[in-house]
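After this line comes chain A, so read on.
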Amino acid sequence: ASPGASGSVTTLRVGTIGIGSDAAIKLAEEKGYFKEEGLDVKISVVANPPAGIAAAQSGQLDLTYTPSIPLLNALSNNVPLTVVAAADGYSAQAMTSKDLTKVDDTGLVVQKGSSINRPRDLEGKSVSVPARKAQLEVTVSKLIKDDGGDPSKVNWMVLDPSSALQSLNSGRVDAASLVAPFVSKAISQGDRLLASPGVEFFKAGAVGLWATGNSTLGKERQALEGFKTAIYKANAYANTHIDEAQQLSAQITNTPLSVIKAGAVNYWPDTVTTGDIQRVDDSMAELGYLKAPVKLPSNLILGD
Partner candidate 1 sequence: MTSPHLATTPLEGSLGGEPQGQRPARLDVVHLAKSYGTGDGAKKVIEDLTFSVSAREIVCIVGPSGIGKTTLLKCLAGLQPTSGGRAAIDGREISGPPPEMALVFQDYSRSLMPWLTVRKNVVLPLRHLRLPKAELKARCDEALEAVGLAHAENQFPWQLSGGMQQRVAIARALAYRPEILIMDEPFASVDAQTRFDLEDLCLKIREGFGMTILVVTHDIDEAVYLADRVVVLGSKPARVLRIVDVELPSPRDQIGTRALPEFAAQRTDVLSLIKRPA
Partner candidate 2 sequence: MKSVRLWLLGVGTPLVLLAVWWFASADSTDTFFPPLAEILDRFRALWLFDHFTSDVLVSLRNLALGYAIAGVAAVAVGFVTALSAPIRWAVDPVIHFLRGIPPVALVPIFISLMGFGLEMRITSIALAAFFPTFIATVDGLRAVDRGLLDVASVYRLSRGERVVSVLLPAAGPQIFSGLQVSLQTAFVVMIASEMLGPSQGIGAMTLLAQQSFMISDMWSGILLLGVIGFAANFLFDLVRRKVLAWYIGSRRLARAS
């Protein structure tokens, strides 16, 4: 019997970072998928993925959203985490899309008249990222390296997206790596898209993950299973009801719907494999972001 049938309700505290792909979890809540599993999910917004991981590991949160890169940073430092489900990612068809901005919610932009024409030109230039050693820095590094450049010669600047846009215009940075909806904002402002680092790095599969810490895993295994079921149901629904999802995204990120629609279309995977994470692990080690690839535990993913 499903937990819901027994009548008892389990509360799960879930941390998100308030981005567009949160539409899926909102849908799960609105459509009652959680309730079906006997769950009462309380969503709160945390400042960034590491903060969410910290909260999950200390038991302040039961689940948190994290991309695979912060997850690997944590794993490499022996912070025990388990992946419950995929939150967002790229579909198998993404790479073949003609317009990568339609599938990749990240983008590397330069000023219109910039002399930078390909990733390796960024050597010795300053590039803004939302956080150091996080997703955008790693993915842009890979672009540069793959293009024959040396990413260690880049001057990384941490800037929030609005400051990044402003700094790009005033020439204080040479390139900005951004997340939706700021990619489309930049383009509408006249800046030029140099590359779509996300999809080029991850290819296809899960990127954003729902992860949990040891204490919840020990106590609430059944509820986590329920969460997984509900979220995948919501993921599937979101993929097939893009308009509805985009409306929610606009609400969550406090952005006009037109801007959302101009940007990438989110994809919510229905599974996550060790392979998705292992690929990232290897790339990070290759780029020097990890000393050596993290040995992924066999039970990293719930239910494996």
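How these were chosen: all candidates are chains of the complex that A comes from, given by their letters.
We adopt the following convention: a residue touches a chain if its C-beta (ideal position, glycine included) is under 8 Å from a C-beta of that chain, and two chains touch if they have at least 3 such contacts; residues count from 1.
Just so you know, these numbers come straight off a predicted model, no measurement behind them.
Colleague: Which candidate, 1 or 2, sits against chain A in this complex?
Modeller: Result: candidate 2 touches chain A.
Colleague: Okay, in this complex, where on chain A does candidate 2 touch?
Modeller: Within the complex, chain A contacts candidate 2 at residues 48, 50-51, 53, 57, 70, 73-74, 76-79, 131-134, 156-160, 162-163, 166-167, 170, 172.
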